[in-house]
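Below is one structure; the comments refer to it alone.
Note that one protein chain is taken out, while the other chains of the complex remain in position.
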Amino acid sequence: MRTEKARMNAPRTRIGILTGGGDCPGLNAVVRAVVKAAAKRGWETLGILGGFNGMLAPVRTMPLDYQKMDGLLTSGGTILGTSNRGPFAAKTGLGNAHEIPAEVIAAAKASFEALGLKALVVVGGDGTLSIALQLFRHGMPVVGVPKTIDNDLEATVITFGFDSAVACATDALDRLHTTAKSHDRVMVLEVMGRYAGWIAISAGIAGGGDVILIPEIPFRYDRICAQVASREKSGKRFTLVVAAEGAREAGGEFVTQDAPCGDRETRLGGIGAVVAEEIAKRTGKEARVCVLGHLQRGGGPTCFDRLLCTRFGAAAVRLIAEGGFGRMVALKPPTTVSVPIEQAVGRLKTVPVDGDLVQTARDLGISLGD
Amino acid sequence: MRTEKARMNAPRTRIGILTGGGDCPGLNAVVRAVVKAAAKRGWETLGILGGFNGMLAPVRTMPLDYQKMDGLLTSGGTILGTSNRGPFAAKTGLGNAHEIPAEVIAAAKASFEALGLKALVVVGGDGTLSIALQLFRHGMPVVGVPKTIDNDLEATVITFGFDSAVACATDALDRLHTTAKSHDRVMVLEVMGRYAGWIAISAGIAGGGDVILIPEIPFRYDRICAQVASREKSGKRFTLVVAAEGAREAGGEFVTQDAPCGDRETRLGGIGAVVAEEIAKRTGKEARVCVLGHLQRGGGPTCFDRLLCTRFGAAAVRLIAEGGFGRMVALKPPTTVSVPIEQAVGRLKTVPVDGDLVQTARDLGISLGD
Amino acid sequence: MRTEKARMNAPRTRIGILTGGGDCPGLNAVVRAVVKAAAKRGWETLGILGGFNGMLAPVRTMPLDYQKMDGLLTSGGTILGTSNRGPFAAKTGLGNAHEIPAEVIAAAKASFEALGLKALVVVGGDGTLSIALQLFRHGMPVVGVPKTIDNDLEATVITFGFDSAVACATDALDRLHTTAKSHDRVMVLEVMGRYAGWIAISAGIAGGGDVILIPEIPFRYDRICAQVASREKSGKRFTLVVAAEGAREAGGEFVTQDAPCGDRETRLGGIGAVVAEEIAKRTGKEARVCVLGHLQRGGGPTCFDRLLCTRFGAAAVRLIAEGGFGRMVALKPPTTVSVPIEQAVGRLKTVPVDGDLVQTARDLGISLGD
Partner (left out) sequence: MRTEKARMNAPRTRIGILTGGGDCPGLNAVVRAVVKAAAKRGWETLGILGGFNGMLAPVRTMPLDYQKMDGLLTSGGTILGTSNRGPFAAKTGLGNAHEIPAEVIAAAKASFEALGLKALVVVGGDGTLSIALQLFRHGMPVVGVPKTIDNDLEATVITFGFDSAVACATDALDRLHTTAKSHDRVMVLEVMGRYAGWIAISAGIAGGGDVILIPEIPFRYDRICAQVASREKSGKRFTLVVAAEGAREAGGEFVTQDAPCGDRETRLGGIGAVVAEEIAKRTGKEARVCVLGHLQRGGGPTCFDRLLCTRFGAAAVRLIAEGGFGRMVALKPPTTVSVPIEQAVGRLKTVPVDGDLVQTARDLGISLGD
């Protein structure tokens, strides 16, 4: 009798979820999958609002009813909000992990307890997962879900959001292609990728770019202009250039400025504009720049990302059930796996300069500016 | 007998077609429709390359085989190329018609004769059609097809390319919407429309914009910021602003600079960036700008434009058959009609400030910045 | 003092809105626009669920908070639900208006009063608007918003949902085009349009169809096969056929069966399959059919429809404010207008057989099967 009553009164298992860093397509799909998979086990899910900041006073949360996940699979952004600033943030980036102040960690842990959470799902990129890792080391049971539109996170073959960003950039290239050709112009598309050129090289190949500039391979203007000239000679009077925001001239420096972790904002006068101007000056051709910027972050996920996010979300809940804290779900095709978060953060997955993608570009006669 | 032989040897009727001004989605669909409709009548079609400049030495043309129109219905740009510069161009815009030098007209007419053309289909906007009108007045049998992505041409309810540009801008708004919401930001989208705000107000309404700035209605920053504040008060912590490139502050001046007809290029430091910066300064909120630029011109036409272009192309050939020279095809729903070219050029169709679109925006609580 | 108190206690104006008949893209966008435009005037809006049936016992309604219209602009379907069945429905179609039983009308009027409504916005096609007209004649203050994906409603140049349906059908044609060409096949696409061929002829032209079969022009198999043969002769070994579901052989009968108003369902063994089989038999070529069916109804609206729906919704609220009951909003480009509902219902707007669309098709060498 007592047992029965106790069981009926027993609080349901409750887990939390938050999204951190810059938003990207698929965050909501992860949230939905976590909430649904948790509900399937009889757990309830609480959303933490505004990234980790939502765990500090004033604590901000949102109950996530598994019956009301309508529309989340396909929608962009994050219903939980996110944050790049505040007590947790710091100048991380490029493996410079930083120590979160002890009182901030203590406050987060206190909120975790007060909210009655058994585990926390942290969805984010390098910066966000670095914070998660520190909280885990201080005893908080966290599991991670890897998100970057840049795909520069180690320990997973791909991060969600990346396919959507590439699709956006490729679509932009398709558009610029027709207008470049009609007007015999050089068109430069600047895409995201401060330290890694995954979007640039993927979209560049998929979108028929003629020159692809990535941070991993410093470029020389004479090589770019040689490509323009070579095309001109063969009767193709236009050239499509894709430049990662972090592309830089050999011997040169980053044009984009440093910014707090996760707050990278493409500047209108970034590398794309610089490259376009220099090409125009050197070749005498009309050159125009298009900075894709936030368009890459916005909008709903591709179906590839919708599937990936759902797999990741479900896997995160399984990871909690197995007690796999301090770990992150990852894709190791054809399956999802889990890896220690520490394998993913603090270093950067860059495009291998002698790898398959770069080789494909070279094989097709695409210039990498070197 | 002689008659029969004469007829068999008679040269086929040959017409020419050229595309002028900035490119836009649907130009190829018009070319395809003209070529196919001409072929149906037993005529052949010759493409003039590079706009009107293709009629000057060295004359550049391209035979258009009606069997090889594959892919033109859906592709962006123009296979004929276009030109904004050269002997025909001049500072037109805003009704300032200019005189084409007599020798240029003579050269064009000579080419017309030498090419054996019976008529010329001119596809373009205000600048291009102004040239066509002058050539017509000097005796060249031309018919016009109205093209602008800005929709600012008189005498037709709509121009082709406009629906595609609005679709592009609306899609961009959808993307910015999710990222603005996730980050509690103000996002400013700058779209085309130097003198008329058709794209801005159409995409602004279709894309759920909160503030729409058009050239027809000078704006005040305090009104824009009041809208931001009002939304904030009601719990909506983000705001979407759509600004036509020609939007300007009440009492202010155009930020964009004058450029030769058809060569308008969105500048990265245009009105969008100015507005974003001012809003950020006044409200303390994060504000970002996205300049859509050439993306609006590029890519394939929407199905609406594909249909419209095909109707226009077929109607242009009928117009030639009827001898309706000096006229332009136009859409007067539900049908196509023809109107004198002179009714279309030299003035600008702006958004009526007390019309249905502006009223719709106001009814929905969208601020027009006034 | 009393006046002040009275005003403060005065009930807010409340209007109702319902959606009837088959769903189509844009219904939610109309709902959103009505709710927002009403809120701007200080009115509140009540949603009636399940079409007119929601006004009968048990009355089913849903308060529509203007702050919670997020996502409605872009989403498909209708949050209000709809109904093709029940006490109001009857075998209408083709102008056969029917009498709604007096007790049903009385019940609807009683609900209207009980709900405290000042007006009712009815969003629907011929069947739904016919009911609205009868209720108006019995004293209920209704205004209409014209919806059909078929575009066969009189008194408006276009209905919302149509552009979205055409876009869906055009996209399908693009897909069938590539596979037909790769396999040298005849592909038949069956689209909606029981009595009017607007979707078929619009998508057929926009999607590069070779044969377009519409209810307005009975077809002959020998004419269709002549087109297949003619293409074969010119080296084009595939043919795209677009057939409206109501297309029929000259002298033949409708293949699709009669169904209650609004409940038209494309049958898999409909005219498309019949035509494909007959072509295969007569020409010896492989022929395949694709029945687009509900895909045309589903999904979000195009940006064209999003704009149109918003204009319609705002105009409907203005119509109420002006007391224009018994009227329907309509598009008379470039503006919205209002017309008596009775001008729209009870007859069908078919494709003019000597109009611009049919002429365009013929000009391009597209066969209409006659």
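Order as written gives the chain letters A, B and C; numbering starts at 1 within each chain.
Going forward, contacts are C-beta pairs under 8 Å (C-beta built on N, C-alpha and C of every residue); 3 or more make two chains touch, one makes a residue touch a chain.
Please read these numbers as outputs of a predicted model, since none were measured by experiment.
Of the options A:G116, A:G208 or A:G346, the residue whose C-beta touches the omitted chain is A:G208. Touch with the chain that is not drawn comes from one residue among C:D126, C:D174, C:E249 or C:D305, which is C:D174. From the options C:P141, C:G293, C:P333 or C:G346, the residue with contact to the unseen chain in the full assembly is C:G293. For chain C, the residues in touch with the chain missing from this view are 22-23, 25, 27, 75-78, 81-82, 84, 168, 171-172, 174-179, 181-184, 187, 265, 268-269, 273, 288-291, 293-295, 297-300. Seen from chain A, the chain kept out of the figure touches residues 33, 36-37, 39-40, 67, 73-74, 157-158, 163, 166-167, 170-171, 174, 202-203, 205-208, 234-236, 302-304, 306-307, 310-311, 314-315, 317-318, 333-336, 355-357, 359-360, 363-365. Against the chain not displayed here, chain B makes contact via residues 71, 75.
Throughout what follows, only the chains that are shown with their structure count from here on.
With centres computed as the average of Cα coordinates, no chain lies farther from chain A than C. Averaging Cα coordinates per chain places chain B and chain C 30 Å apart. Per-chain CA centroids place chain A at a distance of 41 Å from chain C.
Within chain B, the positions touching two or more other chains are listed as 171, 174.
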